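Structure incoming, see below.
The complex is shown incomplete by one protein chain, all other protein chains being positioned as in the whole.
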Amino acid sequence: MNMKVREIAKILEGKVIGDEEVLITGVSGIKEAQKGDLTFIANNKYRPLLKSTKASAILVPSDINNTVDAVLIQVENPSLAFANMLNIVGPEPVVFASGIDPTAIIGKDVLIGKNVSIQPYAVIEDHAVIGDDTIIGSCVYIGHYTKIGKNCLIYPHVIIRERITMGDRVIIHPGTVIGGDGFGFATVKGVHQKIPQIGTVEIGNDVEIGSNVTIDRARFDKTYIGNGVKIDNLAQIAHNVSIGDNTIVVAQVGISGSTVIGKNVIIAGQAGITGHINIGDNSIIGGKAGVTKNIPPNTHVTGFPARDKWEDMRLQAYARRQPELAEKIKKLEERLEKTERRLKDLYGENEPENS
Amino acid sequence: MNMKVREIAKILEGKVIGDEEVLITGVSGIKEAQKGDLTFIANNKYRPLLKSTKASAILVPSDINNTVDAVLIQVENPSLAFANMLNIVGPEPVVFASGIDPTAIIGKDVLIGKNVSIQPYAVIEDHAVIGDDTIIGSCVYIGHYTKIGKNCLIYPHVIIRERITMGDRVIIHPGTVIGGDGFGFATVKGVHQKIPQIGTVEIGNDVEIGSNVTIDRARFDKTYIGNGVKIDNLAQIAHNVSIGDNTIVVAQVGISGSTVIGKNVIIAGQAGITGHINIGDNSIIGGKAGVTKNIPPNTHVTGFPARDKWEDMRLQAYARRQPELAEKIKKLEERLEKTERRLKDLYGENEPENS
Partner (left out) sequence: MNMKVREIAKILEGKVIGDEEVLITGVSGIKEAQKGDLTFIANNKYRPLLKSTKASAILVPSDINNTVDAVLIQVENPSLAFANMLNIVGPEPVVFASGIDPTAIIGKDVLIGKNVSIQPYAVIEDHAVIGDDTIIGSCVYIGHYTKIGKNCLIYPHVIIRERITMGDRVIIHPGTVIGGDGFGFATVKGVHQKIPQIGTVEIGNDVEIGSNVTIDRARFDKTYIGNGVKIDNLAQIAHNVSIGDNTIVVAQVGISGSTVIGKNVIIAGQAGITGHINIGDNSIIGGKAGVTKNIPPNTHVTGFPARDKWEDMRLQAYARRQPELAEKIKKLEERLEKTERRLKDLYGENEPENS
């Protein structure tokens, strides 16, 4: 990489504060950056590093205009602008040439679009459909009648069982299992009898699903993942769950059966949501929260059991005050005892009858 | 599907309340049901939907006999009855023809029963045993000397290491790893030296294990999964754990090393159980609970640290009352101060000596 700040600012439609002629030779995080590097500020925690970073140029939001050693490039969204630079200067992405590897096993009546890449040892069962420009990684399993959209990237070792449908531009990372049986049993005299899970999973467009995620098929009907949903590694989505458009599910989250999640919700890492409830649009569920009942839209809940964030903080603060309050109670008891004794002294033997 | 309520009731041995001649053309959940659908009531949360559902017939337990628009079919266990209907009217299940795919790799001295299906790219190591009527999915790995029972269904990409044994009618979903090394190290001068994990895993009959589960092999002896145990996705069963018959382990549960779980226990989602303890028969461990000590039989524990459910609810209720109690303490302090002042006024200078 060898670009002047001026050239970078032009590509990113940014405004330069400082010397436009500075030469940029690399990209890096703000902590690790060295002379010659372009970096950026996205997380407020890192703002103090504006002064100490060794980077030569920093992408900043338009409200930052301090004079620092590094040249600033003001842009609307520094994360996104930096991402665009990464695409330009990053290492060559791995290319999987189109075509079907001779070791891939393709069933009967499989429909394969144009410009599809099917890597070694992939297994595609009868009646599956693979859309144009999609990449199927090595050892991927695509079940019977499953439909994969266009321009999808299915990484190695993804397992997608029968009768699943997904839209276009879906990315699925390795080891993820889609369409495993829902966990449903009817217990008869102590023995758990399997309830057939004859439903499916429907995944929208522009969905990204991390590594080793599990999304179960519905008992009947479908488990639903809306357009633009992003799911992180090791999350569990149970049968008949529905997730609205553009919702974010962070790593190791668990969502129990038949729960309905709204649009634009953020569910932070390791949170758990019980079954058969509704989470309203634009809600935020804190990390490790345990949600046990419906959450209205536009609500931020935290803790276990999850409650309104401010209420949770208030109760946490009171919990920290417990030792102090216990001490106050002890002192009150001592003072009251003293007061009672004095009062008795005053009454002497003439204790009132009604007390 | 095209059946009259009368015919369905006959198959399910149910009692009809309403018009037996109503035509049923599909099955569905109670919320999504349309005219012509058969549905059922299992979860009490959905009882209010009896009146609003568009379903034409509803499987109900025998204590429900309200007159609603839909015809009712009283059965002993509506979930199970509905499951039976799903088996009759659901989509054709995927069939894996028996036989060994030519791409499957079968080691030396492997014993393969009658009517076994071994799918593409499965690898079965030397001395393994596969029981009659068992299906081994594509890319499954079966280690040396491992024994799989009869009528098992091992989904694609399951990894079962060496010297594991399992019973009959076991179902294992994709991506699950059985027999990985237990997590055992002896730390000598800050360096963690591996303790060999030479034990095995023994799995009973009629066990079902979800997707991307991990069950570690024992240090010595065995990790044990009893008959009829059902384990959901992404659960972690550490080395030397023992799980009693018909116990249910929900998604993302973690059970630490050498812990012994009784029979008919229910461990809800994301619960964690520390190592070297005992969980009694018929116990229930709540979702996200953190169990740190032995649990007697027939006990319902919740929370972190896990305690008796009612005690936990009581403490939660008191935690919510903290602000109110703090307010009471403040008022007591004010009142007592006032009382003390008045008392001092009464005493005047004649303060008693002993106070």
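Every chain is named by a letter (A and B) in the order it is written, and numbering of its residues begins at 1.
Convention: a contact is a pair of C-beta atoms (placed from the backbone, for glycine too) under 8 Å apart; a residue touches a chain by one contact, two chains touch by 3 or more.
Nothing here was measured: the structure is a model prediction, and the numbers come from that model.
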item: Omitted-chain contact residue, chosen from A:129, A:191 or A:251; value: A:251
item: Hidden partner chain, touching residue among B:180, B:280, B:297 or B:323; value: B:180
item: For chain B, the residues touching the chain missing from this view; value: 105, 121, 123, 125, 139, 141, 143-144, 157, 159, 161-163, 175, 177, 180-181, 183-186, 188, 190-196, 198, 212, 214, 216, 219-221, 234, 236, 238, 240, 252, 254, 256, 258, 270, 272, 274, 276, 290, 304-305, 314-315, 318-319, 321-322, 325, 328-329, 332, 335-336, 338-339, 341-343, 345-346
item: Touch residues of chain A, complete complex, unshown partner; value: 27-29, 32, 43, 45-46, 77, 79-80, 82-83, 86-87, 90-91, 94, 103, 119-121, 137-139, 155-157, 171, 173-175, 208, 210-212, 228, 230, 232-234, 246, 248, 250-252, 264, 269-270, 287-288, 304, 316, 319-320, 322-323, 325-326, 329, 332-333, 336, 339-340, 343, 346-347, 352, 355
